[in-house]
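One protein chain omitted, others in place.
Let's turn to chain A:
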Amino acid sequence: MTTSPVADDAPAEIPAFPQPRAAACPFDPSPELRGLAKWGPLTRVRSWSDSTPWVVTGHAEQKTLLSDPRLSADFSHPGFPSPVPHTGGKREATDLSFVGMDDPEHARLRRMVSGAFTIKRVEAMRPVVREMVDDFLTRMLAGPNPADLVQALALPLPSLVISELLGVPYEDHAFFQTNSKVLVSAVATPEERAAAHTNLYEYLDQLVGEKLAGPGDDLLSGLGRQITAGELTRREAAAMGVLLLLGGHETTANMITMGTLLLLQHPEQLARVREADDPKVIVSAVEELLRYLSVVHLGRRRTALEDIEIAGRTIRAGEGVILLGELANRDPAVFPDPDRLDIGRDARHHQAFGVGTHHCLGQPLARMELQVVYPALFRRVPTLRLATDLADIPFKYDAVIYGVYELPVTW
């Protein structure tokens, strides 16, 4: 063990990050990324901006660090290891509310909306989500065969669910789906991302204004009441609206398509999901799919506010830290034979929703949607199969949230 910056077990040359996945293994982290683990639970990489942040590969170290208040999630910190180039400077252009803040500010804002995501509130929505899934499937089956599962089910479902919860008119879905997609794209220019952010922000700001004038019982109306009570500014409310609308979209949508695609490669496990009488089988399968797929890939991003000693290394104050959940979720010390998909294993310790104070706010909702959607899909469409070769599926190698652009299916 040593705390010198270049330890014996450091690579001679700092490897570039990130590296594309291997075309033959679209469900696995890239071989280069996995190779980083051989340098220990912590090593340095060279990012697109030529900075050399730390990457953390181990499950235990990620859990420790993400629970450490000395790591900041503030996007505007100079040492922040941003996954994408950004226009810089202007805080407003990237304001995503509490996901980019530290406690106590983070907790103040998060706790204004967290009551909408309790287990009880989410359970109460389950029958409604079942009906929504049935409607989308009825429409898909009545339409052209083959169909694109992304457009028929995976994107509209989470979009409709989060719209109803927030009180956003679903008729506007083309507008907010398009802008969300640009925001999580790694190939969009900083200007395009900033424009998409402004579009969403202005849209939410106008909606908050409407809720102030005529409140309903949705989440945005609740924020309106907080504004009236003087506890929240209109800017804070609109930025929170953008975060929630966005957070509910691409993440869940990509889990629906990637989970379906992965189960189609494992017909025996798919059959167990289709035929399960016991809801525990589905709950467990969803956790394993979350672990295995880790769609929010390429790392939680943080900056060290103070020197932090971990695993025999010192992260210096001001240095960037990238915590790779997709590697934590394949850590053999926690998940035996981690590259094997096994819907029967206990995968609950996965980090697909992050860890610590920024642990996904929407996770009870996302879990419930996934628990409803997979069995419903395979039961209603028992002959479901790919309408193309796996090799021809366009994967989102270029996006912050991993998945597929299209999933042509037939039945």
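What we mean here is this: a residue touches a chain if its C-beta (ideal position, glycine included) is under 8 Å from a C-beta of that chain, and two chains touch if they have at least 3 such contacts; residues count from 1.
As a working rule, contacts and distances are computed from a predicted model.
Trainee: Identify the UniProt protein name of the omitted chain, choosing among "Ferredoxin", "Lactate utilization protein", "(2Fe-2S)-binding protein" or "ABC transporter permease".
Mentor: The chain we cannot see is recorded in UniProt as "Ferredoxin".
Trainee: Of the residues A:Gly100, A:Gly247 or A:Gly354, I need the one that contacts the missing chain.
Mentor: A:Gly354
Trainee: Among A:Ser67, A:Thr138 or A:Gln265, which one touches the chain that has been omitted from the display?
Mentor: A:Ser67
Trainee: With respect to the chain omitted from the figure, which of A:Ala22, A:Ile119, A:Leu141 or A:Ala271 is a touching residue?
Mentor: Of the listed residues, the one touching the omitted chain is A:Ile119.
Trainee: Please identify, in ascending order, the residues of chain A that touch the omitted chain?
Mentor: Touch set of chain A with respect to the missing chain: 63, 67, 107, 110-112, 114-115, 117-120, 348-349, 353-359, 361, 363-364.
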